[in-house]
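What follows is one structure encoded as structure tokens, with my remarks underneath.
Excluded from the complex is one protein chain; the other protein chains are retained at their positions.
Going in written order, the chains are labelled A, B, C, D and E, and every chain counts its residues from 1.
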Amino acid sequence: MSFNHFDSKGQAIMVDISAKQPTLRTAIARSTVQMQPATLQMVVDGALAKGDVLGVARLAGIAAAKKTPDLIPLSHPLALHAVGIEFNWNLEAGSIAVEATVRAFERTGVEMEAMVAASVAALTVYDMCKGQDKGISITETLLLFKEGGKSGTYQRDAAL
Amino acid sequence: MSFNHFDSKGQAIMVDISAKQPTLRTAIARSTVQMQPATLQMVVDGALAKGDVLGVARLAGIAAAKKTPDLIPLSHPLALHAVGIEFNWNLEAGSIAVEATVRAFERTGVEMEAMVAASVAALTVYDMCKGQDKGISITETLLLFKEGGKSGTYQRDAAL
Amino acid sequence: MSFNHFDSKGQAIMVDISAKQPTLRTAIARSTVQMQPATLQMVVDGALAKGDVLGVARLAGIAAAKKTPDLIPLSHPLALHAVGIEFNWNLEAGSIAVEATVRAFERTGVEMEAMVAASVAALTVYDMCKGQDKGISITETLLLFKEGGKSGTYQRDAAL
Amino acid sequence: MSFNHFDSKGQAIMVDISAKQPTLRTAIARSTVQMQPATLQMVVDGALAKGDVLGVARLAGIAAAKKTPDLIPLSHPLALHAVGIEFNWNLEAGSIAVEATVRAFERTGVEMEAMVAASVAALTVYDMCKGQDKGISITETLLLFKEGGKSGTYQRDAAL
Amino acid sequence: MSFNHFDSKGQAIMVDISAKQPTLRTAIARSTVQMQPATLQMVVDGALAKGDVLGVARLAGIAAAKKTPDLIPLSHPLALHAVGIEFNWNLEAGSIAVEATVRAFERTGVEMEAMVAASVAALTVYDMCKGQDKGISITETLLLFKEGGKSGTYQRDAAL
Partner (left out) sequence: MSFNHFDSKGQAIMVDISAKQPTLRTAIARSTVQMQPATLQMVVDGALAKGDVLGVARLAGIAAAKKTPDLIPLSHPLALHAVGIEFNWNLEAGSIAVEATVRAFERTGVEMEAMVAASVAALTVYDMCKGQDKGISITETLLLFKEGGKSGTYQRDAAL
């Protein structure tokens, strides 16, 4: 049993994937932001009228997916073929889930790209609401689904 | 009541801080990663022997703090003067907290730099352990403390 | 008479500004995109309903202002204090003007930051409309105004 | 009729190109800078003797083509296979055209890479001449040609 | 005889590689840092106990390999498939060699990626030791080996 970002001497490496064949990879990650219901109401209203918090966060997440090789030290540079961000909210609870989907025809998985996209979109929601709501926080960031590659399909049982 | 990253027409802007005087700003954020106790044991052992997950994550967090203006769309480019990352873990619970402290003598706060540093360090722990532990997740990312600037000191009551 | 990005031997340099005192600098640049009136109508409607071309372009322009030192080879890294993007359109003519305003308390001017922000916002409008409208083009990119620094105020007489 | 950078709900996405086959793509874009004939004379002389404005602008354009995914929010990261920049000038008119050619064997077109390269090279010419010539401006940025992909060849009728 | 980063008019270009077939490419480069034996002893001890200079330098080198297209003006963006950094030292001589190995299935070689990785890892060792040892320097940076592509295998005879 071992960590696959280290070689046999325990040194950090970018693992060799040159012998792997590209296959279609998909990953979906979710990051949830918790705020006061009144703040979330403003966010949701803003998205429809003016002050589009979610539009800004969506773009931040898509841009961040492309920066993954620059952020995660041992990740491979990948040619992303699709990135999308969805928001789902619960107004009573004051929670909003950011769901990032990434797809690429590549030699390794795109889980980290999805995780980074969801995290940075959530951090952007946080940034735009923190002046309004001191207690806002991100309450989870996790992988929901992945497909493609020899390790097969993964589906987390994670009801919102 | 309004969001301060939008102008009066609801358009996203980088808010004008040119009239503000620089003051010393500090912010501390925390991101917690939850994994199986056996995985955490390996991480902690690795840090002492070989396969230094936490050393890699610490550098990823420090590097990410410097990339904040590139990640958070409406944030200002700031001249960071100090960045540090501490880890605290609970072996029985399988949880490890990443605590990022950022300091700068600047016209605006460094909360987002601390939040980004903690998040990216936690994402890097996630990346390095995910092959070992499918269920690993980040269970919180929040601001613990900030000081400096006219909005004063903020201290979250957030026992680990 | 000479170009100030070269030394006395004609070699490209980042000019020494260390002896200059910081002053408040403002620059406003404009980039205009010309498309078919029907396309512009869709852009403008989209901004109000769904498919927010201008919201995406605004964020691209703000982000690009921060990347100016990375794009313009001999420019200085500057601590931008304010960036805003306004759009003004003429539906009959099919033209939309992107106006970028940048401000900083710095040792050199922020004209290039404003020019880059206007250009990249216009390129983003172009990108999002080009599938719809093959003949779309950017018809001007110019400096409208600058203030601060010893060369004084500049105001272009440039009616839209 | 619709914009292809938005999904059916009008949300910005990086469009899924994973099912497309790579083909050879070429795009040529042009950006024209207008200055006083005396300034252009200096630029052209400089390129031959000392103070090489066009050499600096050419490199800025090539470097910018590689940064396109970082500048244009919904663009895909592409593996560029060729980038070149040509200059053509009219000394009497004081105009100089920057022509950028980009080529890649990819799943989507390289129009934006060519547009970004031409724009940033033109902005760099602007930057280096603006101290000399306050009225300098960029008078057009447009796509001249594209080839490859299912939408076929496009050739603009655009005499200089 | 000519330089292959210029066209027939002597203008800098990113050379067209679109007609080449991808093959497996490997390159190994070495950069050597010379310091006082006492400093090197501290570095080596630190790697085993606390203050992990070599761990930091290794990550800096891996990250820099991914930034090669951004650093070397006429280089192509490549999808790196493996990056590793090894250190070998001579305690008596006070010298430590950084050896970077890069591999990719690509249309052009990865020599510059290996050279950049070795250089930046060596510069990071320099940075971390310079407060301790004013006379520290990098005494060589060179290509040891390359394989793949039509120019064949290259092996430098370069005993440490």
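Throughout what follows, contacts are C-beta pairs under 8 Å (C-beta built on N, C-alpha and C of every residue); 3 or more make two chains touch, one makes a residue touch a chain.
Because the structure is predicted, anything quoted here is derived from the model rather than measured.
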Check the whole complex and report which displayed chains the hidden chain contacts. B, C, D, E
Given C:52, C:70 or C:140, the residue that touches the chain left out of view is C:70
Using the definition of touch stated at the top, determine which of B:17, B:33, B:53 or B:80 touches the missing chain. B:80
Using the touch rule from the top, list residues of subunit E that touch the missing partner. 1-6, 9-12, 42, 46, 49-53, 56, 59-60, 63-64, 67, 70-75, 111-112, 115-116, 119-120, 122-124, 126-132, 134-135, 137-143, 154, 156
Touching the unshown chain, subunit B contributes residues 24, 55, 58-59, 62-63, 65-67, 77-86, 103-105
Across the whole complex, list the residues on subunit C that are touched by the chain not included here. 7, 11-18, 69-70, 73-74, 76-79, 107
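Convention: only the chains that are shown with their structure count from here on.
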Those chains which touch subunit D and also touch subunit C: A
Matching over half of the contact pairs by residue number, can you pick out the copy of the C-D interface from A-B, D-E or B-E? A-B
Any idea how many Å lie between the Cα centroids of subunit A and subunit E? 32
Multi-partner residues of subunit C (at least 2 other chains): 52, 55-56, 59, 63, 67
Those chain pairs that satisfy the touch definition: A-B, A-C, A-D, A-E, B-C, B-E, C-D, D-E
